[in-house]
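This is the structure I have questions about; it appears just below.
As you look at this complex, bear in mind that one protein chain is not there, while each of the others sits in place.
As written, the chains take the letters A, B and C, and residue 1 is the first residue of each chain.
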Amino acid sequence: MIRTEELLLNVGPQHPSTHGVLRVVVKLDGEIITHVEPVIGYLHRGTEKLAESLNYTQIIPYTDRMDYLSAMTNNYVLCYAVEKMMGIEVPERAEFLRLIVMELQRIASHLVWWGTYLLDIGALSPFLFAFNDRERILQLFNELCGARLTYNYMRVGGVKWDAPEGWIDKVKAFVKDMKSRLDEYHNLVSGNEIFLARVKGIGAYDAETAIQYGLSGANLRCTGVKWDLRKNEPYCIYDRFDFDIPVGQNGDCYDRYYVRTEEIRQSLRILEQALEQFPPEGETMGKVPRAIRPPAGEVYVRIESPRGEIGCYIVSKGKAEPYRLKFRRPSFVNLQILPKLLVGESMTNLVTILGGIDIVLGEVDC
Amino acid sequence: MIGMMKGLGVTLKTLGTRKSTYKYPDEPIVMPDRFRGIQHFDPDKCIVCFQCARICPTQCITMSGKPNPDPEKKGRVIDTYDINFEICILCDLCTEVCPTEAIVMTNNFELAAYSRDELFKDRVWLQENNTNVRKDNNNIGAPKGGAK
Amino acid sequence: MQWLWDQPLSWMNAAWFTLGALCVLGIVIFFVTYAIYFERKIIGWMQFRKGPNRVGPFGLLQTVADVAKLLLKEDTIPAKADKALFIMAPALAFIPSFAALAIIPYGMNLQFADVNVGFLYYVALSGVTTIAIVTAGWASNNKYALLGGMRSAAQMISYEVPLVISVVGVAMMTGSLNLREIVLAQEGYFWNWNFLPQIIGFVVFLVSALAELNRTPFDLPEAESELVAGYHTEYSGFRFAFFMLAEYVYLYAIACLTTILFLGGWNPPLPQLAFIPGIVWFILKFLAVVFFVFWVRATFPRLRVDQLMGLAWKALLPLAMLNIFITAAGIHWFGWGG
Partner (left out) sequence: MSEEQKQNGAGPAEGETKAEAAPEGAKAQVPPAKTEGAPQSGEAPQAPPQPAEAPQQPAAPQPGVEPKQTSGAAPQPAAETQTAAGASQPAAQQPAAAEKRPLTDEEKEARRQAALAARAAKLAAQGGAAAGAAAGAAAGGRAAARGAAAAGGEGSEEPPKPSPNQPKLDRAVQLLKELVAEDAVEEASLNPFNDDMPTLVIRGEHWPKAAETLRDHPEFGFRYLRNVAGVDHETHMEVVYHLLNMDSGDTYCVKVRTNRDNPSVPSVVSVWKTADWQEREIYDLLGIAFPGHPDLRRIMLPDDWVGHPLRKDYVPLDPEV
């Protein structure tokens, strides 16, 4: 009688397609996965403990390093929370700058996801296509706030830097080019039969499971649930622009791909309208008291980051440092569904599904 | 099959397009003015107010002042000023709060070193690092709303 | 080299044989270094970037530098690896690939060995490499390598079948397996090259050839994103160079075979162009096929293992069979073939 034994395989923490230091302990029966157990914590830097001894301006550089692919949305969620507690009014031009910068960040983050996702599935060129266009966004950010990845751009009450002259036209030029580039991406990949065969029907779940697991962002919208914080709980000045929310039907990897690529198109639409209504001049910093001390109390604020709903829960005791600061990180919550999706799949699908959920380990371990 | 053909078409088209590779080691990359590179420190502007040391999120600035040598001027003069570039995250908060723009960011970013203690830059080194210093030092954190 | 065959073996002949073999080896090594270089250049150009251009003028010495680096690299053998198999696997992979080059006719009399079952000889030898890859996967005592080895065994065996059957059509049309006859049968204009009447056979051959070479979209055995590096995860230094060498020599062999079997070897497309020597046409067609393989690698994603198997048995094999019937009907009613 042949005695077969299950192969215990450690995928990660150092592995080409785990998008960071995630270790997935997998029991394999041949190629089929029988048991999955994600292990995280390799990138845990204790941001929440550190934040308890830093004042609010000092925490902002730490939020850049949480979800390092969309630092702007992390900055915004912290500033928005403090502004909501202190009731600070952010001037018009600062709001516009924040919106433009966040939407550019969403495009950049989706481009990184698109490139690495195709690389996981095996196609080499899309990764270079995506990074070639993302480079233009990084140049824009570099000119605006002096850094390519960790921007430290927003301050409580507004933004630190005003747009240098000529910057807005560069953004307009980028938005125009990106539209045609996006069609080229679809030509390169979206119709490719091999890609479709690799992605359709993989890692599917229904709306009820998505809500049960508290998923957010494209992982929730791919099942047909139309929930986007920019529309359902508008913040910043999102309610002034019209854009629609792409929604998938059957919640498989292809729908997540469709929703995210469609979101890039919608972000371009928002950017166009925002650039037209951009106030020519105005304050970039609201009236902020010298020492930022939110009154005692607590607030939970949430915005739509490229990976889902990022929330910032601050309990303040009236001091300059938060008494307790907790970030609701979308990647951390979205990763919980991985074991449920992987059992019974093959090794190759593990990479496709993990890439589809689009997690960033800096945010998972916070 | 059409999808694959279109894909092949796209890659063929990119065969002839302009390439975007930098010739970095040969031609240095020109960074925009606001780029946050390594700091430049100007000791005589410094009034030893410890604002930068206090605001630094990673506390990597250690400085000490000494009473002014010539008797008639009061106040203090900077004695030692070190930034530990092992943990400095170049977040530009120190230049933001400095009232006299004694510390400003430059555009050069080459910080690679063979040993860790070379990353412990002292006052003299920071003073000499004065190539392509940043002009627009928007220090909004400084008192009086900073030099706009 | 044909005139040497009939004379009895003497020291003089043996020297000629080794000299011939060495010069073919030289040509192939030269091809392999510049195939790697051009592959990286072409794929680079297709991705908005310049390929290697730092070592030597225009980066021409890049592959030479790589090979030198591999030679100097420390040759690690994993602790609990199966030492004998681990050492033997790379050699086992390279030798058949080089031996298979003997039967390729580059010109009318430019052929190393005129075997009348040329293609069969090639298929037999390429089977040996499959064993080498499986032993490499098993011997390096690494789970990823084992998975890579298993996958490649399944893939290469199941793609040899459509590969062989798709060439049966060509053999039927020319009436012989000797590669030189096959090329001679394709004289004249380009439309009586084999790839037009045998268009199905051509497509099936190309697809299964890609699978044989473990190249995208079938590069499952060394799928970077899942299996880290597949069967040669644990190999370093010169042993790894052997695997790379074997892969590119097979690319050379398959490209030559495609030119011979389907694109009319050294025959010019139009007889009026016959003043250009045959070898130039051979090289042009050969480079076209190689460019196509690089082009496919830059564009397509990878297939999953079960899709791969499904494609081989459910799509390519029936197509190849169909091709045989069509050729048979063609020969019988329309008088194709010699």
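As a convention for this text, a residue touches a chain if its C-beta (ideal position, glycine included) is under 8 Å from a C-beta of that chain, and two chains touch if they have at least 3 such contacts.
No experiment lies behind these values; they were computed from the predicted model shown.
From the list A:L7, A:V25 or A:V315, pick the residue that touches the absent chain.
Selected residue, touching the omitted chain: A:V315.
Would you indicate which residue among B:Y22, B:F50 or B:F109 is in contact with the undisplayed chain?
If we include the chain that is not displayed, B:F50 is the one touching it.
Which residues does chain A use to touch the chain missing from this display?
40-41, 44, 46, 48-49, 53, 55, 57, 80, 83-90, 95, 211-216, 225, 227, 232-237, 239, 286-302, 309, 311, 313, 315, 317-321, 323-324, 326, 328, 332-333, 335-336, 365
What we mean here is this: only the chains that are shown with their structure count from here on.
Sort the chain contact graph into one of these: line, ring, star, complete or other.
Basically all the chains touch each other, so complete.
Roughly how far is chain A from chain C, going centre to centre by Cα mean, in whole Å?
Distance between chain centres: 44 Å.
Suppose each chain is reduced to the average of its Cα coordinates; what separation in Å results between chain A and chain B?
So the centre of chain A lies 27 Å away from the centre of chain B.
Where in chain A do residues touch two or more other chains at once?
Residue numbers touching two or more other chains: 125, 129, 132, 188-189, 192, 194-195.
Where in chain C do residues touch two or more other chains at once?
Residue numbers touching two or more other chains: 46-49, 298-300.
Write out the stretch or stretches of chain C touching chain A in their complex.
Residues in contact with chain A: 43, 46-49, 143-144, 146-147, 216-217, 219, 223-228, 297-307.
List the residues on chain C that touch chain B in their complex, please.
42, 45-50, 295-296, 298-300
Applying the document's contact rule, which stretches of chain B touch chain C when the two form their complex?
4, 7-8, 10-12, 14-15, 17, 19-21
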